[in-house]
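Heads up, one of the protein chains got dropped from this complex, but the rest are sitting where they should.
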Amino acid sequence: MRGIVKRFPGVLANDRIDFDVRAGEIHALLGENGAGKTTLMNILYGLYRPDQGQILLNGRAVAIHSPADAIRLGIGMIHQHFMLVPTLSVAENVALGLPSSRGFLLDLDVVTRRIRELSNVYGLRVDPTAMVWQLAVGEQQRVEILKALYRGADLLILDEPTAVLTPQEVRELFATLRRMAGEGHSLIFISHKLHEVLSISDRVTVLRDGRVVKTLPTSEATREELARLMVGREVLLRVERSPVELGDVRLSLKDLWAHGDKGVPALRGVTLAVRAGEILGIAGVSGNGQRELAEVIAGLRTPSQGQVEIDGMDTTGWSPERLLKHGLAYIPEERMRDGVVRDFSVEENLILKDHVDRPFASGIFMNFGTIASYADRLIENFDIRTPSRDAPLKNLSGGNIQKIVLARELSREPRVLVAAQPTRGVDISATEYIHQRLIAQRAKGTATLLISEDLDEILNLSDRIAVMYEGQIVGVVDQREATVEQLGLMMAGAHKV
Amino acid sequence: PSAPSPTPMPTATPTTPPKPFRVAVVMPSAINDLAFSQSMYDALVAIQNKMGKDKFEFAYSDGMFVVDDAAAAIRDYATKGYDLVIAHGSQYGSSLVEIAPDFPNTSFAWGTTVDTFTDKGINNVFAYEARSEQGGYVLGVIAAKLSKSGVIGVIGPIETGDAKLYVDGFRAGVLATNPDAQVNVNWTGSFSDVALASEAAQTHINAGADTLTGTAQMVVGAIGVAKEKGVLWFGTQSDQASLAPNIVVACQVYDWTVVLDEMINLIKGGTRGGKAFAITLANKGLTIKYNPGYTVPDDVKSLASETIQGIVDGSISVKVE
Amino acid sequence: MHKGVARGTRFRPFIGSLFWALTPLYATVLALLVGAVMLLLLGVNPLQAYSAMVSGAFGSSNALADTLVKATPLLFVGLGICIAFRGGVLNIGGEGQLVAGAVAATAVALSLSHWPGWAIIPLCLTVGFLAGAIWGGIAGVLKAYLNVNEILSTIMLNMIAVQGMNFLLRGPLMDPMQVEAGSFIPQTARFSVTTDLPRLVPTRLHAGTALAVLLAVLVYIFLWRTTIGYRIRAVGLNPDASRAAGINVERYMMLSLILGGALAGLGGAVQVLGLHHRMFTDGSATGFTGGAGFNGIVAALFGKLHPLGTIPASILFGALIVGANQMQRAVQVPSSFITALNGLVVVFVVGSDILSRRRARRAVGQA
Partner (left out) sequence: MIAQLFSLTTLIGVLTAGIRLATPYLYATIGETLGQRSGLVNLGVDGIMLMGAYAAFFVTFKTGNLVLGLLVATMVGGLLGLVMAFFSVTLRAEQGITGIGVYLFGLGMSNLLFRKTLGTVETVSGFPPIHIPFLSDIPVLGPIFFSHNILVYGAFALVPVSWFLLNKTTLGLKIRAVGDNPKAADSLGVSVAGVRYFTEIVGGMLEGIAGASLSIALLNVFQENLTSGMGFIAVALVYFGGWRSVGALAGAILFSMVNALQLWLQVIGIRIPPDFAIMMPYVLTIVVLAFTAQRVRAPAALSKPFERGEG
């Protein structure tokens, strides 16, 4: 890619970028949220037209006007935001757009068989006949990877593929990627996790503010160096957790049962308690009931059995409104669906839960002056990168959208916080910042239930760690005693010994 | 119909002395609806043919089912100096009562109704109506005679106004002739739903009817069914024989020229309104037109003539409910 | 820096944006050109036809008044559409809601004819508002609690309202004089003059038009300055996030249909009190509404679902209908030509929207 320039309203997303990938190479692309990584890859895949610049493939200038062109040229892409049709089955999503072995008739049985083979070979657990809308985010990610594997691209773009995978799955994916590279495929790998980049890639290109800062062989790079290149300053890669005096039980779950979207029990008798000043981490492969657990606590899903208590009060079956008035904050796992209103402005999103309360409203009228200064303050405090508080939220990068959710929830001074995947897709400096905020909130006495698939995050932040498997808590360990290996085993279904 | 096209509004008519008499009409449905609006349009064409284009001009706005559009049209025609502006739809009355006082030198006519607004101090509005129950009665008599099953089906739009008069008259005529006959009435709730009218006809036939009648522009659908199933049809408002030459027995045909001629004469004589007219069997504004393609037995024909005579001389009075 | 240059550079974007803002107008002209070809085929001089159209819509105080009178129900319905569509529901029930409001106001106007105007007019308007709210609310309850799609229910409710109107107007509400005269015209008696909305100037223009404009401002404030409006918009844009944020999604969906219906119902009441002074039927809703229940949707969408944008959009449509009818009279084309021409204008204008949208995006991109 030569001299790529791409402008969006108010943003220069790619500024004269030169970028190349060699055959058989795994090339990592790094950069903070909004640095322009996805934009660059979307241009390569024909989703965006560059304002300037050209793309050369095997030395030949090519015109890529659409994904169809890209696919024809042997380019595949795993998108950061899933490109799945929720109402179709996994097999149908994979078969979409491919020629069928039976002409115009669908050959889903053939596709299903092929998917099963691929899942076995690459260790990507997924049921080809399941409907995509019923899948957990992690499973959806696996479907995305399967789609690309099924098509067998020469050049494969992976835009944050590991954000929702377990360590084991990441290891398996990396094995796959290495094998592909060994077979001569080229791979572009985007991740915010530096250790992944260091372990998988051959070369690294770092972007900042739409410009290439540096391209270097991975062997010459260190974590600290990469972090500095991305952010332009030193970054703390580990948060300091000072001991906090534990208070009373704030959140208590007693024998919770609930149905998932598939109609089968997703929670099967969960009992947990979180105290004031404590972060309880929930580890587990996605799809084991974490989403349902968070939704039950947030009042978005009715449990079939059991109780939720907040501050000793039985809140089972309360409406979300009553719960949030009662001091519950919720950072949902699917932020674009459950957390924000895309077409609202940044400012409007920041008051989504408080707009009827003083001082943001008097009677039914909203106080725009107060709201504006409040929004400006949160934008500054939480370092939200946005052209203005009036900008439509949908134009912000993923990390910044996550900061908006976080800013809103934490500013409500919650007594209980349910944080699901709070740093998924968020860059290292924002992750650092979010972690600091969660720790600060802990110091203020908030009881936090942290649901994450990122074991580093769980180990860094939690006081205690509970592992979920098939709707049950298979064990709770103290952070000081926990190891990655042990947790990984428990996540795969082995009970604590 | 191969009628001469109406004269567009003259932009620069040379003012040769005998100024033509100018009429404008505003109508709810289309001039070719084989029903209510067409009957008025045909009458105006007939008068123009009779008087000559230089002596009689007319303009029309059809499809004016939106009442406030019709009101605008009425006002506009009055502004343009037409001698007579006809509001050919009972729903236009409330507009007329507001417009007429603003144009004291223009005559208006409102149909079909009997109200000339004289009680409101307005004296430039004529009223006209069709006593469609009269022809309805006559057709009912014929139908009762021709029906073998004694079951007769009627298809109407909504049970109001002209349609109600016709249906009531028809039913009275049937029952007066054959008290044992069964008259089934089906209202479709619309003037234009051809498909429903067709289904209504099917329903009547399935229920044993061998003779049908109906009113409003939608009945073309019913006539089609009658033709296919070979049952008899009686029409009203316009001559519908062309649609099914084998089974249309007779139609009550509206001829507004009687009323229009009178209005024109009155206006020329300086009277601008205040009088209510009706087309009736007596004044030949209503005629029973037999379909030449269908032979009606002579005894039935003479019974029908007697009935007409009776209605004309008042010995038969057609009561509506 | 030269002064002239500075002024020029500031002036040119203004001219530019003005040029693009007028895109709907060019599209209308284009549609009229196609119409001109049709006119020629019909043997009519297009120039004569179109000059009649323009003078019919704007040529005199009466013409202007007719245009505004025509625009009024479009604006009422359009404002309701702004609320409903912002709340994520597609209200196709304007026709039925207009009828419901009009019939209810009629019943009150007829039964309390001895009341003074200052009391009866607000009462009739309120009753019309409420009747529309109920008619919209039925669709709202069906959607929120029984999962019945609002497009289906509002289309069906339109038909049901018409039949209800027919029943009342040929029965309980029929003008006693009609029964007496035996003519059975399905209309009510004229209301007492105390119920007449005041006329603003000596034309057909009545106070209902001013009320509609006032309401446009209120709806704007409602949608963008109040917490209820905020919630309606949030629910319309993302029901999942709204639910998670503690908003009762079902209730606000229902509310947006209720308010949409209420504004249309108020429009119906204004039509009878301001224009017809009685209720009548030709068997369909259109005879009374003039299709405002549908055209109001078009006006609101032309106005970008913004209450203030809906004002000029309604006037544009009112002018188009009034002017086209005048053209029909002037050159004696069948009224079906006018209907077809309206369709062309609608399609061309909405098709041209892409030009102004592209332009807007590029303008932001350069900023």
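Every chain is named by a letter (A, B and C) in the order it is written, and numbering of its residues begins at 1.
Here is the rule we go by: a residue touches a chain if its C-beta (ideal position, glycine included) is under 8 Å from a C-beta of that chain, and two chains touch if they have at least 3 such contacts.
This one's a predicted model, so the numbers in the text were calculated from it and none came from an experiment.
Participant: Missing chain touches which shown chains?
Facilitator: Within the full complex, the chain left out of view touches A, B, C.
Participant: Any idea which of C:197, C:301 or C:315 touches the chain not displayed?
Facilitator: Residue touching the chain left out of view: C:301.
Participant: Touching the hidden chain in the complete assembly: which of A:105, A:264 or A:313 does that?
Facilitator: Residue touching the chain left out of view: A:105.
Participant: Among B:46, B:175, B:243 or B:296, which one touches the chain that has been omitted from the display?
Facilitator: B:243
Participant: Which parts of subunit B face the unshown chain closely enough to count as touching?
Facilitator: Within subunit B, the residues touching the omitted chain are 1, 29-30, 32-34, 63, 153, 158-159, 184-190, 192-196, 198-200, 202-204, 206-207, 217-218, 220-221, 223-224, 227-228, 242-244.
Participant: In the full complex, which bits of subunit A touch the chain not displayed? Write them out.
Facilitator: Here the touching residues of subunit A are 42, 45, 47-49, 66-68, 70-72, 77, 79, 82-88, 92-93, 95-100, 104-106, 147, 342, 394-395.
Participant: Can you name the residues of subunit C that touch the chain not displayed here?
Facilitator: Residue positions of subunit C that touch the missing chain: 42, 90, 142, 146-149, 151-153, 155-157, 159-160, 163-164, 166-167, 170-171, 294-295, 297-298, 301-302, 334, 336-347, 350-351, 353-354.
To be clear about the criterion, only the chains that are shown with their structure count from here on.
Participant: Which word fits how the chains touch one another: line, ring, star, complete or other?
Facilitator: Looks like a simple chain-to-chain line, open at both ends.
Participant: Looking at B-C and A-C, which one has the bigger number of contacting C-beta pairs?
Facilitator: Most contacts of the two pairs: B-C.
Participant: Would you kindly say which chain has the C-alpha centre located farthest from the C-alpha centre of subunit C?
Facilitator: A
Participant: Please work out the Cα centroid separation of subunit A and subunit B, and write it as a whole number of Å.
Facilitator: Each chain's C-alpha centroid was found; their separation is 74 Å.
Participant: Roughly how far is subunit B from subunit C, centre to centre by C-alpha average, rounded to an integer in Å?
Facilitator: Computed value for the inter-centroid distance: 34 Å.
Participant: List the centre-to-centre spacing of subunit A and subunit C in whole Å, with centres computed as mean CA coordinates.
Facilitator: Roughly 46 Å separates the two chain centres.
Participant: So which stretches of subunit C touch two or more other chains?
Facilitator: none
Participant: Any chance you could list the residues of subunit A touching two or more other chains?
Facilitator: Residues of subunit A touching two or more partner chains: there are none.
Participant: Looking at the complex, which residues from subunit C come into contact with subunit A?
Facilitator: Within the complex, subunit C touches subunit A at residues 225-228, 230-231, 233-234, 237-238, 240-248, 361, 364-365, 367.
Participant: Using the touch definition from the top, list the residues of subunit C that touch subunit B in their complex.
Facilitator: Residue list for subunit C touching subunit B: 44, 48, 56, 62, 66, 69-70, 162-163, 166, 169-170, 177, 181-187, 190, 204, 275-278, 280-284, 286-291, 321-322, 325-326, 328-332, 334-336, 339.
Participant: Within their complex, state which residues of subunit A touch subunit C.
Facilitator: Listed in rising order, the residues are 7-10, 298, 300, 319-325, 330, 332, 337-344, 348, 352-353, 355-356, 361, 364-366, 368.
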